[in-house]
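In this view, the complex is presented without one of its protein chains, the others remaining in place.
On to chain A.
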Amino acid sequence: MRNDTSNTNVSPSRARHRRWVPPAAVAFTLAWVVLAVAVNRALPNREPVPPGDAVEVGGAVVTDLEGWTLDTAASDLAQQIVLDKGDQVLLISYHGFGREASGDDAWQGFEHLLSASTAREGGIALGDREPLQVEGAAQGEWSGLHVADRAGAAFVVTADDGLEAVEGTVLGPLQSSNTDIDAALAVVQSVELLSNMEVL
């Protein structure tokens, strides 16, 4: 006689539970995700930035945002904001390095990060770096950028002390005009790093 010391004598109610709990768990999870998606989609996720308003992202303030719309679903004021205007999407992110970094270090780190985050889209192609005049920062640079079927620019703006930076991209269709990119870079030029302002 095979004598199981453990599992053969489970009460009928517990055996029933073991049958219905797994499919119920799957149904519960699916229902929850579907509900979360539905509620998320039902709410407006775009908010025009009123003329004259500034948006603070991390330790930086972006001021010249007239005509841009803030993507509230994709933005997080602690780290990054996503804005769009027509078919241009502008991503501005704030980074604290935790140590002093040169403009080159900041650019290389950003390029590395951008390559990794776009790896599934085939990576990036960056043009030559050019200086970008930003009043509220020590150093600004930008270059042309291609990611899959989108084109635009990448930029890095570092603080005087080299401890923080504002970085980001503007991307639109391949046939985007220089005017579109210039409009986005004008926003970047309005960035003020709060640490620089405190020094002033």
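Everything that follows uses one rule, which is that a residue touches a chain if its C-beta (ideal position, glycine included) is under 8 Å from a C-beta of that chain, and two chains touch if they have at least 3 such contacts; residues count from 1.
The criterion applied here is as follows: contacts and distances are computed from a predicted model.
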Name under which UniProt lists the unshown chain, selected from "Cytochrome b/b6, N-terminal domain", "PrsW family intramembrane metalloprotease", "Probable rieske iron-sulfur family protein" or "Carrier domain-containing protein": "PrsW family intramembrane metalloprotease"
Contacting the left-out chain in the complete assembly, out of A:33, A:54, A:125 or A:148: A:33
Sole residue of A:83, A:106 or A:134 that reaches the chain not shown, by the stated touch rule: A:106
Hidden partner interface residues of chain A, rising order: 1-11, 13-15, 17-19, 21-23, 25-26, 28-29, 32-33, 36-37, 39-40, 43-45, 70, 72-79, 93, 95-99, 101, 105-106, 108-113, 115-117, 119-120, 165, 167
